[in-house]
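A single protein chain has been omitted from the complex, and every remaining protein chain is retained in its original position.
Letters are used for the chains, namely A, B, C, D and E, taken in the order the chains are written, and counting of residues starts over at 1 for each.
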Amino acid sequence: MQTHKAKRVEIIIEAPMERRLTDALLGAGVTGFTTLPVMGGSGRSGQWTREGQVGRAGMLAVVCLIRPERLDGLLEAAFAVVERHIGVVSVTDCDVLRAERF
Amino acid sequence: MQTHKAKRVEIIIEAPMERRLTDALLGAGVTGFTTLPVMGGSGRSGQWTREGQVGRAGMLAVVCLIRPERLDGLLEAAFAVVERHIGVVSVTDCDVLRAERF
Amino acid sequence: MQTHKAKRVEIIIEAPMERRLTDALLGAGVTGFTTLPVMGGSGRSGQWTREGQVGRAGMLAVVCLIRPERLDGLLEAAFAVVERHIGVVSVTDCDVLRAERF
Amino acid sequence: MGDILALAGSNLLSPIILSFALGLAAALARSDLSVPEAAAKAMSIYLLFAIGFKGGAAVADHGVDANLILSLFAGVLLSFALPLVAFALLRGLTQLGPIDAAAIAAHYGSISIVTFVAASSVLTAQGMEFEGYMVAVAASMEAPAIVSALWLATRGPAGRKVESGLWQEILLNGSIVLLVGAFLIGLITGPRGLEDLAPFIISPWKGVLCLFLLDMGLVAGRGLRNARGILTPALLGFGILMPLVGASLGLATGLALGLIPGGVAMMMVLAASASYIAVPAAMRVALPEANPAISLTLSLGITFPFNLVLGIPLYIAIARTMTGAP
Amino acid sequence: MGDILALAGSNLLSPIILSFALGLAAALARSDLSVPEAAAKAMSIYLLFAIGFKGGAAVADHGVDANLILSLFAGVLLSFALPLVAFALLRGLTQLGPIDAAAIAAHYGSISIVTFVAASSVLTAQGMEFEGYMVAVAASMEAPAIVSALWLATRGPAGRKVESGLWQEILLNGSIVLLVGAFLIGLITGPRGLEDLAPFIISPWKGVLCLFLLDMGLVAGRGLRNARGILTPALLGFGILMPLVGASLGLATGLALGLIPGGVAMMMVLAASASYIAVPAAMRVALPEANPAISLTLSLGITFPFNLVLGIPLYIAIARTMTGAP
Partner (left out) sequence: MGDILALAGSNLLSPIILSFALGLAAALARSDLSVPEAAAKAMSIYLLFAIGFKGGAAVADHGVDANLILSLFAGVLLSFALPLVAFALLRGLTQLGPIDAAAIAAHYGSISIVTFVAASSVLTAQGMEFEGYMVAVAASMEAPAIVSALWLATRGPAGRKVESGLWQEILLNGSIVLLVGAFLIGLITGPRGLEDLAPFIISPWKGVLCLFLLDMGLVAGRGLRNARGILTPALLGFGILMPLVGASLGLATGLALGLIPGGVAMMMVLAASASYIAVPAAMRVALPEANPAISLTLSLGITFPFNLVLGIPLYIAIARTMTGAP
């Protein structure tokens, strides 16, 4: 099938920062992304789990497929939000179907 | 450790289409896949969130690890289902442990 | 933006094995990982769904970003846990922001 | 008229409506208040089970009315017919294409069980009864509208065949199965079963409904916020006009069936209400080209609050007058 | 005999059983009706807390029976012994290898708390009491079966050592901790505590049980649907035979302990029932080579409905006869 080169960006970010991140992405013209729930994890700030939590605690994963040439804009927008915060950002090469959607 | 080349396909699809997609995958001989919940997202059809929803709304992520030579069959089966629908399909190169499982 | 080469390891494992896997990762010095919920899936042992389940059933996804040189240690630790169990392990090349965090 | 206003007024200030208003206001103000998806689904399962069970137990108590079959049949017919009316109105009033119009029409031909539940709570508060089998009528009206709508959307030369698995999926939709199943359980176990379960399905019922409507308000508010620009004045008009048209057809049906006043009001409520659970999922499968934001915003953001606040007291007052009830 | 049938009949038409049947039918018909995982877990927490608390409060009320310790001890022994019987039966009747047989045996030596809860509801409806500490006996029977089963699976030359962390995990399993904890809370706070919490843990209890059984029916039905081909006639036979064998051993134990009729019936129910929560997870850790679909389908799809529909009334009737109760 016909596929096209793209980048898959995965941002694991604190839940209270979600709206700021998505607003920043939309502001940078990145209108396509998907948010996945996260159950728990571990990092330099220790281990955590979402079990039984009442507040807007924990992390989220935001996945974003994007044309390679738009990657830098995305990363800059995301970085401005996560800069002072815990969490991780990774970028993978990928191929997408239906490139007209991106 | 001994690893083997494989493809990681990630299909983000509307929840009401889930059974159709998994049936199509099984029909194409793709018996290994994992479905992850999605909390929300944004795309050309706007922003959405799963919060407080009662119906079978929103999207899902189906992840499928597959031998490279079987990729085309999978994409064709998946494409037939998602063709008229919103959602995205991406393919990444990966290495898997225990290749005999695929 | 400045990025660094890294590996993204995704381990899909049975939920009752979660603590053993994370303990093994921490034991191998892998302190950064994120656990994502899984809704259902299919494999050689059949199809399953988490819907309405009461026990600690089903699978989980553990995602781990790691420096390339530490990959082997991680895979060995993970393999010791999943060896006799169902589930899959995949490794993808990626680039990460803020390499000092890994 | 004074009566309607008084009823509307007291209705307006009931905890149920105020909870909905709270949710709506919170979402419009961008509060992060939210009900977890699992809790919302659990409440909807509770409400479907309770309303179905109570309907079945009532039928077991009063005996099967000769009208039961006839009413089911009328409900099915009404659900088939309403999309045709809605489609015509939409094509006349708005700029929507046939696919979008058909998708919306399906929502309005089908029913909203929460509107039904809220109406039953208003009726109970006024000491008005309704036929227990109205729950079964509600279930029977969920699906036929989808059939009409698909026919409307696919009859043209470019018409595609509807995929076979869809029919089974629509008929065995979770909310239909639960409503009918609970109705049958209530029918079989009767008043004794109802007594057994009363502390669960009757006493706390109104409170659960409040929290459920809080969630509905939140979802409706979020929808309205994201739908800026989608809702033209013509669409808004449709969202108010169509329930009135539906209620009129429901009134005629209820009177023709000779239902008691509460039953006539319920038939009006069913015809006036628009689906926001079963139909949206079916439309995503069958008419993926339709914009789901339009139909959901219309049904949940406009018609549902309209019915909740003004429609229900209005339909009850009309049903009373037309049946000559005191 | 007529009595048993009458009891079975009235049991069969109780909202509880009918809710289970509804779930089962919906899943077998491939309806998309489903209860969210979080709601199912919340209901199971509620049921464990309520049944544990009530048991503890009853013990606080009646005073600690001299039999308590003896019954706990007997329960532990029974749970150790049952897997040996089950294993022998499975190896005789079916083609299963030792690992699969041991895994299934663990399920049948352990207990199903929902079966216990359902039986308590039938007993209550008939005005029969049972010793409050039967809840503690139930908790004590959850884990020993796992020990026996692991011994059965690993005693051969290829036997592996069982990993140390597993024992702690099994004993501190959430359902055991909650059941025992709620029992202790009930014991400490006594009838006054029970009165305080009655509107939460007694009144709505039966209704929650209905919805929980609806979910159990859905899960069992999905399991049966996916397990076509797994369940041979011999396995099916085991799924019916084993509860009867277990109930007989439970009967002997209950009589030897001198329990009251309801207590004897409960001991039978515990011995006859098969775990579907704690044991499956432990087996995944300890015996990953065993096919989980077989044991879960047997325990949840065959033995659980059998006990629910026929077993419970049968065990009660036998317990009555054998204790000479009126």
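Here is the rule we go by: contacts are C-beta pairs under 8 Å (C-beta built on N, C-alpha and C of every residue); 3 or more make two chains touch, one makes a residue touch a chain.
Quick caveat: nothing in here was measured; it's all calculated off a predicted structure.
Taking every chain of the complex into account, the chain not shown here touches A, D, E.
Screening D:L211, D:L255, D:A293 or D:V309 for touch with the missing chain picks out D:L211. Note that of E:L12, E:L166 or E:I185, the residue touching the chain absent from this view is E:I185. Only one of the listed residues, E:M134, E:L197, E:V219 or E:V279, touches the absent chain: E:L197. Even with one chain removed from view, subunit D keeps its contact list with that chain: residues 13-15, 18-19, 22, 25-26, 29-39, 42, 199, 203-208, 210-211, 214.
With the whole complex as reference, residues 36-39, 41-42, 45-46, 49, 53, 168-169, 172-174, 177-178, 181-182, 184-185, 188-189, 193, 196-197, 199-201, 203-204 of subunit E touch the missing chain.
Residue positions on subunit A in contact with the hidden chain: 14-17, 20, 45-57, 84-86, in rising order.
The definition used in the following text is that only the chains that are shown with their structure count from here on.
Of all chains in the assembly, those touching subunit B and also subunit E are C, D.
At the interface between subunit B and subunit C, two copies of one sequence, fewer than half of the residue numbers in use are shared by both copies.
Each chain gets one centre point, the mean of its Cα atoms, and the points for subunit A and subunit E are 45 Å apart. Mean C-alpha positions place subunit A and subunit D at a centre distance of 38 Å.
Residues of subunit A found to touch two or more other chains are 36-37, 92-93. Counting partner chains per residue, subunit D has residues 36-37, 41 touching two or more of them.
Pairwise, the chains that make contact are A-B, A-C, B-C, B-D, C-E, D-E.
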